[in-house]
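Left out: one protein chain. Kept in place: all the others.
Chains here go by letter, A and B, matching the order in which they are written, and residues are numbered from 1 within each.
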Amino acid sequence: MRIPDGFRSCALVAALLAAACDAPAGGPRPLTVGVSFEILQTEFWVAALEAFKEELGRRGLRMIQAIAEGDANRQIEQVQNFITRKVDGIILVPKDARACLPILRSANEAGIPIVLFNRPPAESDARSVAVVADNFALAKETVAFLVAEARRTGTRRKAMIVIGDLGDINAVGRRDGFEAAVREAPDAVEVVARVPSEWNQEKAQAGVVNAFQAHPDIGLIFTSSDFLLPSIVSALKSAGKYRRAGEPGHVLLGGFDGDATAYGMLSEGYLDATGVQDVDFEVRACVQAILDWREGKEPPATILDPGFVIHRGNLEEKAPRMWGARVRKP
Amino acid sequence: MTGDATGAAGPPGAGWKRLLRPDLFVLGLCAAYAALVGPFTPGFFTVRNAENLLVHALPLFVLASGQTVVMITGGIDLSMTSVLALSSIAGAWVMTPSGPLGGGPAAVPAALALMLLAGASVGILNGLAVARLRMPPFIATLTAMTFFSGLAVWLTQSRGIGPLPAGFNALGRLPGAVGIAAAAGAGAHLLLSRTILGRWLYAAGHNPRAALVSGVPVALAVALAYLFSGTLAGLASVLYTAQGGTGSPVLGQRLLLDVVAATVLGGTSLFGGRGRIPWTFLGVLFFKLIDNTLNLLDLSHFTIMMVKGGLILTAALLDTLRNRILESS
Partner (left out) sequence: MSLLRVEAVSKSFGGVPVLRGISFSLDAGRTLGLVGENGAGKSTLMNILAGAVRPDAGQLEWRGRPYAPRRPADAMRAGIAYIHQELNLFPNLTIAENLFLTAFPRRWGLPLIDRRGLHRRAAALLEEAGLDLPPDLPVERLSAGERQLVEIARALGAGAALIILDEPTTSLGTREVERLFDRLARIRSQGVALIYISHALEDVLRLGDDLLVLRDGEVAGGGPRSAFTVERLVSLMVGRSLDRRFPPRAGRPGGETLLEARGLTRRGVLRDVGFRLRRGEILGVFGLMGAGRSELARILFGLDPCERGEILLEGRPLGGGGPRPRIRGGLAFVPEDRRREGLCLDASIADNLALVSLRRYARRGTGWLDPARWAPAVRAIRDAVRLTPAARDDQPVRTLSGGNQQKVVLGKWLLAGPRVFILDEPTRGIDVGAKAEIYRLIRSLADGGAGILFISSELEELIGLCDRILVMSHGEIRAEAEAGGFDREALLRAALRDPAAPPGGGDRP
């Protein structure tokens, strides 16, 4: 008798499910941490998720993950499921600083420690710990490095910043860091362009191209995130300004994040410096905060990751701690 | 029941074949699935989980009810997600403390009215495009979606609006949400089964030419269907916005396929003339059941996507099998 298609597919799916399921283990239950990410769109998040897997594994904790695909309501649903499963801790990368408040409140009500990774929540009375990069300080430090390089070459440089989405508090912090650094060195640097990219490649590229048309002699560029580097490189190439360090006409270029592109450009000399979010530090701090919270120690509401500036001078030394260096493209 | 325009492929047979009716079939699927997968899913059989499942299924049910009405006329409403976004930001703007009515007692009712109105407006535009301008529903509502999504993002510069009053947010939780969704579902069900307009909608979906000859105002009925689905999308936006606590210009962007899948899973035909709200409710239930269990199991993100697709495919194949059995009776 011919088995109808429907039944065959059913059997296949059932087998898949069974294979994928973890049979509930007997004996003492390991602690479980639910990790909820907004999205896995860039390498940064992928690397971070890997780092969490490693760290939690190292500590003997079980991880369950959920990706919300950019949908805030879905994230709420997914964390609710974590709570139903009575996880022992929640690590959250919120889609929206405000939309995550109901999540925080639910976690508080259920008595589950909740830690936010890399993005802080909006102001509220809910209790949480946020591990965030010190965007301001790190950006300022990175730009200060560029300024020092500018001083070394002697001329007063025209500078441009590519700003991120101003709805993202990280972007705001980085911009402020940039402004603080250039304000301290009016002799070496003059800001002529502030390009709002809204974290969009096309906008970044268009903005840089326009800026170069208005000021062909821009000598220093800071981008609020390394993921915009390809657009900037494109714009530099079309303006004929894509040169290595040491070559005449090299535009001082600095970034933020420390991804694989940055690592490549640093090695080749096109990029001068980038502020690296220390993913390892942040991941470890998150996990530690959960454990501390469970034990009744009161971790602070915000834990700052100072990060570090990586440039060609310390490339060898600092590369292992640069998450982008580990995510090398083949 | 006489006058039950289900458009079955053949007379429902006696005995066990009765179980193959769309609603009983999906109910059976839900039960089978829950029985098979539930025991392996930690936390599945808890009250908390049931509440969680329900509260997140209700807004989808409201959306799917509107979609059912439109599909019965042989059309489709692809603009629902843009209505969610537009309604969300419109209502939030009114209610938020820094908004025009912020803090006052009129804030929430006004916001609710505005949210429904936003949905209704998009609905009217869709209705006119399909009924008057004779645009294919796919194109008309897709155009609306692109335009109004863009409008929502542009108006808010991609930023969310909040915070929202606690009274409003409470609507997204259990007792309130059930009331709202039940009202929407009951309204849609009564519209379809107990009103003249309902009969007109089924006739227009079965055969618009014959309906016209029989005196049905086809253009008007179809336009009203879109008005109804737009308004219901506005209502769904109330629930989603309350659950998220923010007015979001990108609310529910990914929900479109969920809505259509859940509606079709329930037994509503994409070709028109066939569909009922109780079926849609079961379709939504089955859909969220899959979603919920997959989340509770320790599956990696990618596995979840594949399994979800596989389950929906299986359900669709079983439905074809069901139809074949019925047809040969």
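Operating definition for what follows: a residue touches a chain if its C-beta (ideal position, glycine included) is under 8 Å from a C-beta of that chain, and two chains touch if they have at least 3 such contacts.
The model shown is predicted, which means the values in this text are computed figures rather than measured ones.
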- Touch partners, limited to displayed chains, of the chain removed from view: B
- Note on the structure: Checked against the full complex, the residue among B:Leu197, B:Met305 or B:Leu321 that touches the missing chain is B:Leu197
- Task: Using the definition of touch stated at the top, determine which of B:Ala113, B:Met135, B:Leu151 or B:Leu212 touches the missing chain.
- Result: B:Leu212
- Where the complex has a chain not shown, which of B:Gly123, B:Gly273 or B:Gly310 is the residue touching it? B:Gly273
- In the complete complex, which positions of subunit B touch the hidden chain? 1-5, 7-11, 194-200, 202-203, 206-207, 209-217, 273-274, 329
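By definition in this document, only the chains that are shown with their structure count from here on.
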- List of subunit B residues in touch with subunit A within their complex: 36-37, 40, 42-43, 46, 48-49, 52, 56, 157-160, 162-163, 169, 240, 243-246, 248, 250-255, 291-292, 295-301, 303, 306-307, 310-311, 313-314, 317-318, 320-321
- Parts of subunit A lying in touch with subunit B, wherever the complex brings them together: 4-6, 9-10, 12-14, 16-18, 20-24, 40, 64-67, 69-74, 76-78, 80-81, 83-86, 96, 98-99, 101-102, 122, 165, 167, 198
